[in-house]
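With one protein chain held back, the other chains of the complex are shown just where they sit.
Note that the chains are named A and B in the order they appear, and that numbering of residues resets to 1 at the start of each chain.
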Amino acid sequence: MKKALSSIYIIIIMLFLYLPIFALMVLSFNEAKSMAVFTGFSLNWYVELFNSRLIMYAVVNTFTIAIISATVATIIGTAAVVGLDAMRPKTQNVILAANNIPMLNADIVTGISLMLFFLILRVPQGYMTILFAHITFSIPYVVLSVRPRMNRKTDRLFEAAMDLGASRKYAFRKVVLPELRPGILSGFLLAFTMSVDDFIITYFTKGAGINTISTIIYSQVKIGIRPSLFALSTIIFVVAFVALLIVNIKSKKQEVELVL
Amino acid sequence: MIIANKKWASPFIIWIIIGTIIPILSIVYYGMTSKDGGVTFANLGAIFSHDNLQALELSLLLALVSTIICLLIAFPMAMILKDSKYGKQGFLIFVFILPMWMNFLLRTMAWQVLLERNGVINSILTAVGLPRQAIMNTPGAIILGMVYDFLPFMILPIYNVVSKIDKHLLEAAYDLGANKITVFTKVIIPLSVPGIVSGITMVFIPALTTFVISNMLGGGKINLIGNIIEQEFTVNSNWYLGSGLSLVMMVFIIISMLLLNKFDKTGGASLV
Partner (left out) sequence: MAELIRLDNISKSFGEQEVLDELSLTVYENEFVTLLGPSGCGKTTTLRIIGGFETPDKGRVYFDGQDITDLPPNQRHLNTVFQNYALFPHMNVGENIAFGLKVSGKSDQYIKDKVKYALNLVNLKGFENRQITELSGGQQQRIAMARAIVNEPRVLLLDEPLGALDLKLRQEMQYELVRLKKELGITFIYVTHDQEEALTMSDKVVVMNNGYIQQEGTPEQIYNEPENAFVADFIGDSNIVPGRMIKDKLVEIKGTEFPCIDGSAEGFEPGQPVDVVIRPEDIEIRPYGEGLFNGEIISKIFIGVHYEMLVKSEKGNFEWLLQNYDEHHVGQKIGMYVRPENIQIMKKPEFDDEKAMELDL
């Protein structure tokens, strides 16, 4: 009885979560432009999607920004964790409190604050300002993923390497980095997905004439939804599904902490 | 032994100062400055104008309602996941993480397609001979969108905490004579507080500050505080007023977080 109830509950919630997405997927293969009636199978909307230079540029922007910002954030964040380790606990706490601000703050506030900052400095908004913003909100996630790995055990392993004659550099490269690796990896992944997913902060920092997937969806929805967006949804869903599957399998093998 | 020099943290510290602290201070600066450059509280006081106050009230109400709905759906879900063999790292967790990896604008758009006057739901309703429903552009549609978008952010933190509750604690409670209800209210719920608190944070704050969901499912007819701030920046280019209202909103965020932290004595609500 209890089991049956839980199963029903799970099914209802799953339908709630996935039915809307599947509706989009079905409509993406619809011949007509209708948002309700399925008139016949076609790939027209996929053709339109791939022929749209606007959307294709947005896709390129989204992924180059995500890769660059996640890489920079991972480097700065990892270095930060290493440097923080050398500081007194009190200093560390103050810095980590500041680190938490972008995560706890509402995205709209982060977006507005960066927009104002660029306006004050008269920095023309575009690709570079989006990149700067994305690095800013990604660093805290990297720090939070890597920091738990910088613990007593890592300290001891470093000491063990030094004890066995390794130089500081060698011990860091051969022992500390491998120990931090799972945290670095999940930090990078987290930063990457946050960047791909972000709309609000990008929206306020992008300026005119540049788009990412998120901002182009927003502007198109305002004008009127075209089914090519359903095609885009379908592709994104499949890519996310495959990517998450790979990460999940890998994380089981290599104990990468799978964060949200 | 110290592994490396603290200088390694300096790019990080510089980035926090330039990318986080100075921009936030510039909101404070603009929020307290009038157009001619003098110090003023008018931008803050603007929240008491009729439209703004109404928007803030509606935002608080909708955010509160969707947070409560999310919590009511998520807690039983987390408990089921905990006991399920598909729970830990398994299929079900995967199911709840996947929507988060999909762009939330597309997810919101999906509801627009479903709820539209000529959308999927109304087509089905007319097909079976029922009257059309005007769900779109109502506060109800916005709540639906919020719950849909943010539900996973409530389920996962609660699941993470609930799944780590030591089984022996529950056994000890039963051993000491507690019944199921007592175990639930006196052991499971108190131990889940960190997860509940971080779940509420992750739902309430984005819901309170959103302008996207209200724009897409409210058809521009329903103004939340987020919409008003957004318009001050993008349409009216009145940064002073926009900053002032943002400051007021930040106050509400900080108050709600302080209230939440009172409940979470461990202070260790985890996102992970």
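As a working rule, a contact is a pair of C-beta atoms (placed from the backbone, for glycine too) under 8 Å apart; a residue touches a chain by one contact, two chains touch by 3 or more.
What you see is a predicted model, and the numbers here were worked out from it, not measured in a lab.
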Of A:Val175, A:Ile213 or A:Val247, which sits in contact with the chain we cannot see? A:Val175
Which listed residue (A:Glu31, A:Glu48 or A:Glu159) would be found touching the missing chain in the intact complex? A:Glu159
If the missing chain were put back, which residues of chain A would it touch? 153, 156-157, 159-168, 170-171, 174-175, 178-179
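Heads up, the rule we're going with is that only the chains that are shown with their structure count from here on.
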Determine the centre-to-centre distance between chain A and chain B, using the mean Cα coordinates as centres, and give it in whole Å. 17
With touch defined as at the start, can you tell me which chain B residues reach chain A in the complex? 1-13, 15-16, 19-24, 26-27, 30, 73, 76-77, 80, 83-84, 89, 92, 94-107, 109-114, 116, 118-120, 122-123, 148, 151-153, 156, 201, 205-206, 208-212, 215-216, 226, 229-230, 233, 239, 242-243, 246, 249-250, 253, 257, 271-272
Please give the residue numbers of chain A that touch chain B in the complex, ascending. 6, 9-10, 13-14, 16-18, 20-21, 23-24, 27, 34-37, 76-77, 79-80, 82-87, 95, 98-99, 101-110, 112-117, 119-120, 132-133, 135-136, 139, 143-144, 150, 154-155, 158-159, 162, 168, 172, 176, 193, 196-197, 199-200, 204, 213-214, 217-218, 221-222, 225, 229-230, 232-233, 236-237, 240-241, 243-245, 248, 251-252, 257-260
